[in-house]
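Have a look at this one before I ask anything.
Missing here: one protein chain of the complex. Every other protein chain is in place.
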Amino acid sequence: MAEPKTKNHLWLHVSLITFTMLALYPVFWVLALSFSGQQSVGLIDLPKDPSFFERLRGILPFPAHWSVKNYVEVWTEQQFGRWLWNSVVISAMTTLLGVFLACTAAYAFSRFRFPGRNTGMLMFLVSQMFPGTLMLIPLFIIIVKQLQLGNTYIGLVIVYATTSIPFCVWMLKGYFDTIPYDIEESAIIDGASRLTIFWRIILPLAKPAIAITALFSFMTAWNEFILASVFMESEANYTAPVGLRFFVGGFSSQWGFFAAGSVIVSLPVVALFLQLQKYLISGLTAGSVK
Amino acid sequence: MNLAEHLKRSAVLGLGFSMLLSLVLGTWMFRAEENDLRLQQRQRLAVLRANALVLAVADTDAAATRSRVQEMQELNPQIESVIIVAGTQLLASTRAEDGAPRALKREEKPLYDLSNLIRTARETNRGEEVVRKKTVQIEETTRGHLVVTLPYLSGGEYAGILQMKFNTAGADTLGDKADSIALPLWMLLAALLAGTFLRLHPEKKIDLSKLIAIGVFLLIALLYQQQRIERLEQIEVQDNQSVAADYLALAQQYDRLGILSLARDPASVNRWDTDQYQRPLGLIGADGRISTEGQARQFAKRAGLFKPILWAINLLTAAVLLMFIYGYAARGYAAFRKNIDAYIYVAPAMIGMLVLVFFPFAYGIALSFTDTTLYNESLPFQDRLIGFENFRHILGDFNVYQHTPDGISWNYQNFYWTLMVTVMWTVTNVTIGVSVGFLLAMALNTDGLRGKAVYRVLLILPWAIPNYITALVWRGMFHPQFGVINQVLQMFGMEPVAWFDGVFSAFFTGVATNGWLSFPFMMVVILGALQSIPKDMYEAAEVEGASRWQRLRFITLPLLKPTLIPAIVLSVVWTFNMFNIIFLVSGGEPGGANEILVTKAYKIAFENYQYAYAAAYSTVIFMILLVYGFFQTRITKATESF
Partner (left out) sequence: MKQRLKIILATGLLLMAGIFTAAQAADLVVWHAYRGAEKTAFEKVAKLYEIKKGIKVTTLAIPYDAYADKITASVPRGKGPDVFIYAQDRLGGWIESGKTVEPIGFYIDDATMKQFLPGMMDAMTYKGTVYGLPINYKSITLIYNKALVKTPPKTSAELVKLAKSLTNADSGRYGLAYWYTNFYFHAALMNAFGGKVFDKDGKLVLNSPQTIASIKQMMKWYKTDGIMPTEPSETLVSSMFNEGKAAIVFNGPWFIGEISPSVNFGLAVLPTIDEAGGKPMRPWLTIEGAYVSASSGQKESAYDFAKFLTSEEAGLILSLEGRQLHTNSAIYKDKRVMNDVVLKAFHDQLNSAEPMPNRAEMTMVWSPVTTAMNKVVKGNATPEVALKEATGTIQDSITALRKGR
């Protein structure tokens, strides 16, 4: 679409930059802490009766000394690389499984009219309503005691995928609803099977939605720590968030290590988002296939 | 008329199915009750003997104890063996090969531990002035063979444990002539017969045949249950009689031997027939007479447990019957056949959910009807059942505020206060999340805006970094003296705020943190939805002279709705249960005023160890959200287009 008047969006940029800076302020603190080489958050050092600028300098998140010591320590002290890899595998599998199951279910909810449809949708929503804090022991009974899936990737993947499915189903159903039904009708007339339609028409059209649900599923598995530490029985099978938690909790908290670890752990998410961005933008809009 | 047609038109399927279900469930429940009664009876007989034995050796020296125990065992063949353990010593044993007295062997550690356990139980019951720990331990090794362990006293003081192996073979009063299967079978047959001759008219709301079907069903079901209840009562009466007989025989034996002079006047309490806390049951008097009030009490207690279950069974099976005779079952089956495709698509996700979400769920709800705490976790489930007590306690406590001389003082521990905070918390957060996310998405969706990709990536960072550390940073930012926010306030000449001291300012800290964490998600979702709106719609609108506002109002918002509504519904549910932020940032300060329902449930479970009460709290949270979800989907369904 050709914009008739090319604006330079000056004010938009100004406000976006301001907002981004504000939004990133806590992130800067995390970064500053991670590069400080220290374990505690730096305090604002002010003289008596500080002036405006002295205060301003005080609140800027810059470490007094730059050092990558925290990063080196985090990476070498424990098998952090291995844990990161475990996390990648578990989260990737969760994403695949979760999005696949959610796509099929959401497609049915969007395109078929069948008894139990509303109840089914409500069931998925309902599953999000029971507070998770008391779920640990029943989940342990199912996964570790009954299914004997303790200390395996698959045990965690199953739990994470089912945790993310309700969201994915609800979101995808919403998106599928916006895709006009006449596209499918004409395909059916052309003799295409349901599966072909689902695979060749609906999924490509729903790319932005799938990208978002994929990101969501990935995040669900990526940051979870308590189930991962309870289900895994050997250090080699831990995930990155479990590794991170070693630095805090109990008596001592090495926040510098934790910050450095957090930054490392966040990088794959950022990378994934960069990858998914292009689907967010170039997801074929309904208009182009009309 | 052929058979298939007949099956369809008559009530035989409906009556058959519901009757079968009712009888199977009923029989199963009564069987369980009966088995439980029998077990109790065996335990009671064993405990009676053991109590008597302990009393008989209470005031004797070690040698006399040994010989007396030996004597009693020889006189009573039901007693297989008796040992007495004191500390690490095996003080007495009726088995010669044990070679008592001697020190305990390495593999006899469980005896030593058991002795400590029972001593602790006794001390705890006394020290806390609350009877909550069993001082009698019973184990049934094989059916009829029981091992009873209880405190061995010397001069009224705890001196060790006495363990008795007891054989109760033949103690079952009704023997193993367990209820025959014939009766329920005849009843089922009767129901089937009745069903065959009833012609249904599914299209009519009420007709005679339906009424008759329901009548027949209820009649048979209730008759059967009444018969079973009477049988249970009969067993209890017989049990009491046999215990009384046993008691009298034993007492005479004691009298004869001159071991123990029993006060057998009707006024004194029977100290032999006790429960596992060594409290007299009050069913049999010291003179061996059966107490009718005690018996009635005993039965009322048992009925209190199984009556609700019977009601549930009756309701369920009646519902099955109605489904059949009103034709829902047939229609449901037809619909299932017709929509098999859709069910196949949904099945994988649904099965996963059923196993991993609804089981824990059922576990939690079942827990909420008990009084489970850390201290009684190991008791059997039915001993912990208390019905709706927890819910009554949570919902029925209206002590939300008090009038004090300084005005109204709120009771922050009250459920309704927490509920109000939670609702405010949810509404504020979702509003902030959606509006900030929407504004940013709109801004980032502007055509020709440079650096979109950079903004997008930077703005999801709050979501990407583990919230555990950002929550800490936010907490630090609100520190009254060293926090950034107060520094900024002072930069502009304002007074610093003590953020965690006031109810509202502490609430604000949570909202700020959570808003910051949740806007990226909303932004991404809305951005995705905006992408799926065809651009030519805007062009067409622009050509027709629609203003910016009109385009937003009539194109963007309606087209965002299908994705925005689910996102809002879900984020309401999540925010309602957002544990981390409250827990990590304000910790519910000041004084628990900013606790939300989930953090409260967590504290009840893991600080106060009242697991069942916490489960009830969680169930209430669930019910509130369920009602919300129900109405929300009702409203959206009305506007849903296809």
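Order as written gives the chain letters A and B; numbering starts at 1 within each chain.
Just so we're on the same page, a residue touches a chain if its C-beta (ideal position, glycine included) is under 8 Å from a C-beta of that chain, and two chains touch if they have at least 3 such contacts.
These numbers come from a predicted model, not from an experiment.
Note that of A:Ile141, A:Ile183 or A:Ile201, the residue touching the chain absent from this view is A:Ile141. Checked against the hidden chain, the listed residues B:Ser67, B:Asn116 or B:Ser547 yield one contact partner: B:Asn116. Taking the whole complex into account, chain B touches the unshown chain at residues 88, 104, 106, 109, 112-113, 116-117, 119-120, 123-124, 127-128, 130-132, 277, 371, 373-379, 383, 413, 472, 476, 479-482, 498, 500-501, 589-592, 603, 606-610, 613. Summarising the interface, chain A meets the missing chain with residues 38-49, 77-78, 89, 92-93, 96, 136-137, 140-141, 144-145, 148-154, 157, 225-226, 229-230, 233-235, 237, 242, 245-255.
What we mean here is this: only the chains that are shown with their structure count from here on.
Averaging C-alpha coordinates per chain places the centre of chain A 33 Å away from that of chain B. Residues 1, 3, 6-7, 9, 12-13, 15-16, 19-20, 23-27, 29-30, 41, 43-44, 52, 55-56, 58-59, 101-102, 104-105, 107-109, 112, 114-115, 117-118, 120-135, 137-139, 141-142, 158-159, 161-162, 165-167, 169-171, 173-175, 177-179, 181, 194, 208-209, 211-212, 215-216, 219, 223, 241, 244, 248, 255, 258-259, 262-263, 265-266, 269-270, 273-274, 277, 280-281, 283, 285-288, 290 of chain A are the ones touching chain B in the complex. On the side of chain B, the complex with chain A involves touching residues 332, 335-336, 338-339, 341-343, 345-346, 348-350, 352-353, 355-361, 363-364, 367, 440, 443-444, 446-451, 453, 455-470, 472-474, 476-477, 482, 484, 487-488, 490-491, 516, 519, 521, 524-525, 527-529, 531-537, 539, 559, 562-567, 569-570, 573-574, 577, 579, 597-598, 601-602, 605-606, 611, 614-615, 618, 621-622, 625-626, 629-630, 633, 637, 640-642.
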